[in-house]
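One protein chain omitted, others in place.
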Amino acid sequence: MHKIALIGAGRIGRIHAANVAAHPDLQLAYVVDPIADAAKSAAASFGAKTADLDGALGDASVDGVIVASSTDTHLDFSLRAAQAGKAIFCEKPIDLDLARAEDAASKFEGARLFLAFNRRFDPNFRALKKKLDAGAVGKLETLHITSHDPSPPPAGYIPISGGLFKDMAIHDFDMARWILGEEPSEVFAAGACLIDPEIGRLGDIDTAKTILRTPSGKLCVISNSRRSGYGYDQRIEAFGSEGALRAGNVVESTVEAWTESGAQADQFQNFFLDRYATAYHLEMAHFADIMARGAMAQIGYSDGVGALKLATAAQQSLKSGAPVSL
Amino acid sequence: MHKIALIGAGRIGRIHAANVAAHPDLQLAYVVDPIADAAKSAAASFGAKTADLDGALGDASVDGVIVASSTDTHLDFSLRAAQAGKAIFCEKPIDLDLARAEDAASKFEGARLFLAFNRRFDPNFRALKKKLDAGAVGKLETLHITSHDPSPPPAGYIPISGGLFKDMAIHDFDMARWILGEEPSEVFAAGACLIDPEIGRLGDIDTAKTILRTPSGKLCVISNSRRSGYGYDQRIEAFGSEGALRAGNVVESTVEAWTESGAQADQFQNFFLDRYATAYHLEMAHFADIMARGAMAQIGYSDGVGALKLATAAQQSLKSGAPVSL
Amino acid sequence: MHKIALIGAGRIGRIHAANVAAHPDLQLAYVVDPIADAAKSAAASFGAKTADLDGALGDASVDGVIVASSTDTHLDFSLRAAQAGKAIFCEKPIDLDLARAEDAASKFEGARLFLAFNRRFDPNFRALKKKLDAGAVGKLETLHITSHDPSPPPAGYIPISGGLFKDMAIHDFDMARWILGEEPSEVFAAGACLIDPEIGRLGDIDTAKTILRTPSGKLCVISNSRRSGYGYDQRIEAFGSEGALRAGNVVESTVEAWTESGAQADQFQNFFLDRYATAYHLEMAHFADIMARGAMAQIGYSDGVGALKLATAAQQSLKSGAPVSL
Partner (left out) sequence: MHKIALIGAGRIGRIHAANVAAHPDLQLAYVVDPIADAAKSAAASFGAKTADLDGALGDASVDGVIVASSTDTHLDFSLRAAQAGKAIFCEKPIDLDLARAEDAASKFEGARLFLAFNRRFDPNFRALKKKLDAGAVGKLETLHITSHDPSPPPAGYIPISGGLFKDMAIHDFDMARWILGEEPSEVFAAGACLIDPEIGRLGDIDTAKTILRTPSGKLCVISNSRRSGYGYDQRIEAFGSEGALRAGNVVESTVEAWTESGAQADQFQNFFLDRYATAYHLEMAHFADIMARGAMAQIGYSDGVGALKLATAAQQSLKSGAPVSL
């Protein structure tokens, strides 16, 4: 039984807490959150105690720390946990500042840090990756990632979000790196503010199409939208030398209604916590494996830096209007 | 170039006339119809002359006769054409009276009669049959045929229709015989009048589920409805020892609309003349082959009798409430 | 926290035990099984004790009993639990003998018995039922249930199974009753032994098509096969006056492979414990509601008898070759 401290009792923190509680080998010991009520409520729900960071990290019986606090604290809290010798489950992104993230890299050498890009644990994307790696469609040539959110975040979140590329597309940059199997060497991003003018006034975009190129010539297109108009759109198409693989959206049920208008499928799973419920569950199981069996983290610090590097390059490309070489 | 006489210039007759006109080796020579205006109009549209039956059959240059007149004349007109040595393209059903049809069988010996069950020429059902015959799913065990019309015929047609089994399900009995590859030996039919009470008052049903059994134990279920509520439903599922084959409905286009409600496909092809346009075209090509190359009719007189036998048995089963052995 | 005693530590018993363990308000207290090793192993896995039936029922702190033992004990053990005042979660079927089940009915008056027909809790079938009840396709007219198992049970199970209708189709009879919203008044069953001759030698069938008719004229077709050749096929089509609803099979993932042969979808969820994992989970949540909030069991003793009545009638029909009226 591994004891876990959770830092950050917000929406995603509570999801992780529930998955800790449901895992036979994990036990939630502490909840740390500056908002006392949030900490108390989460602690009560999952049978844990509240504590401050020092208290939680100072308990030698705590083996793992989940960093689910606000983005600007990910790096510091992860570092604190690393220094305390804990295994770390850190939410994405590792940081919003590439230089800072790169500078800190050496401090994580030897640390058991798992950077939790949840989509790598989605059963659909995993099935796609597995078939691709098994050669089902020959050699990968190009990749299309569609990642459209149901609706934009509140305007108040935009200034602290890091912008569309670091906040939202960061997931897709990670997926691209994972599936391409190669570090992209060029990024071109075209963006627009088509959905909410307020987002534009705050200096951000809400719509983007990004092209990545790898040294071997593979091309990847990422489509991002802050508001789809039709729900949560999370799809991947991988084009290989002998065919293509597609992972589609997940529907609420298999029920179709047939009327004079044709066949109407049930709606897509539209809330990310539903869509990726299994992924969150599986990433916690992986964290347990890291602690119990010394499993190598499937996503590490360098992956966090790699995705951030692409997001940063996309921002530069958007600003300059030209491709950026890496 | 084979000259053709068309008997019956109604809706289906005009479809056949158009396919004759479009075929490079066929030429419409005569249109025969007691309704002079109908005959004239069709003749004018497709560059033919009007004639009476004797006139058309008496022209030695006429090689083929299309019998698309009312059901009660199919047998007589086909016989007249056979006696005149013409190749015959006869609409289904061969007749509404089984005894009469069986009695006449000997008179068609040697005749080039093609009984035009159009669904055997549908590319989807043909593809299913071809894969089945190629062993794609092993040995056929059971078969489901769904055949629901968009809307019921006018009540005035019911009394002369021969009833649901001889008028509508006759197509499905033919499909069953074709795909099962065996003559069914038992029929059980359950029927109801759920759609239009007027149909019930006229002594007919509008909804039926029929089970056929073959000597080797294969089972076939046919589902019929005079009004689907969602368009023209024409599907087949064939269950074999190593898998299943399904032929689905045909959509107007591949376009889907994605909204918050889910994915909405385009409507089914709902009018039988659209849904089976290719089938009508291909059956005329087959008729041309019969005349030009002496091809054996893919569907002959005995098939007409076979389907009628099943329809008659279904009527008996419905009446008696018990299965009927053949 | 409600304490639960599990009777029967076989495959399905362990599934229920896991769902008890995962439920925040339930706790597995006892495992009862004549096979000591099975009882011990399940008890150890889920933190319970082993006991004999008297011991488990005699503990006043036990609030609920799960009857997951062999079919011939369902009725007796449920009765024992009822007499002890426990809430009962009983696996299907309630019994194999209709007369016995009907005779015992009065003894369950007032008992909190939940007959666990899992398919009613499947999210897909629930979504279909919900849309149907909401009038999405008008008034229900006919119903098609397809229920094909991946592969037949071992021959040794056939003699104690109660036969295809009571063992396998019992689920479908329950679904039919639930969705039709009316008690069927006529049953006609056609069966065959097409898959495994050994099943035939043991006096059973492995393939069946059954037609149910209700007093209002609704018709229902059930298709059963002990071996599909293509996995676990669990589908429903409900035809209404204004459209149709379909619940399809569930796939392992949304991944499609596109090759020169066309689009290949991922395989169906083929193991019933996978296919109905959510249903098992939800039926345990319902059992918790019965205990915690006095919720009325969604499926009761009379539903067990109703399904058994249809299965018994189907057996009679198969034997006599004629429809059976109820």
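Order of writing sets the chain letters: A, B and C. Residues in each chain are counted from 1.
Following the convention adopted for this analysis, a residue touches a chain if its C-beta (ideal position, glycine included) is under 8 Å from a C-beta of that chain, and two chains touch if they have at least 3 such contacts.
If you're wondering where the values come from, they're calculated on a predicted model, not measured in any experiment.
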{"item": "Hidden-chain contact residue, picked from the options B:L219, B:A244, B:M284 or B:I299", "value": "B:A244"}
{"item": "Contact residue for the chain not shown (choose from B:I4, B:L53, B:A68 or B:V137)", "value": "B:V137"}
{"item": "Selected from A:G64, A:P93 or A:G243 as touching the chain missing from the view", "value": "A:G243"}
{"item": "Contact set of chain B toward the excluded chain (per top definition)", "value": "22, 123-124, 126-128, 131, 136-137, 242-250, 252-260, 266"}
{"item": "Interface residues of chain C (partner: the chain not displayed)", "value": "229-231, 233, 251-252, 258-268, 270"}
{"item": "Positions on chain A where the hidden chain makes contact", "value": "137-138, 141-142, 144, 148, 186, 188, 190, 192-195, 207-209, 211, 213, 217-219, 221, 223, 225, 228-230, 233, 239-244, 321-323"}
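Following the convention adopted for this analysis, only the chains that are shown with their structure count from here on.
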{"item": "Rounded Å distance between chain A and chain B, as computed from the means of their C-alpha atoms", "value": "57"}
{"item": "For chain C, residues that touch 2 or more chains besides their own", "value": "137, 242-244"}
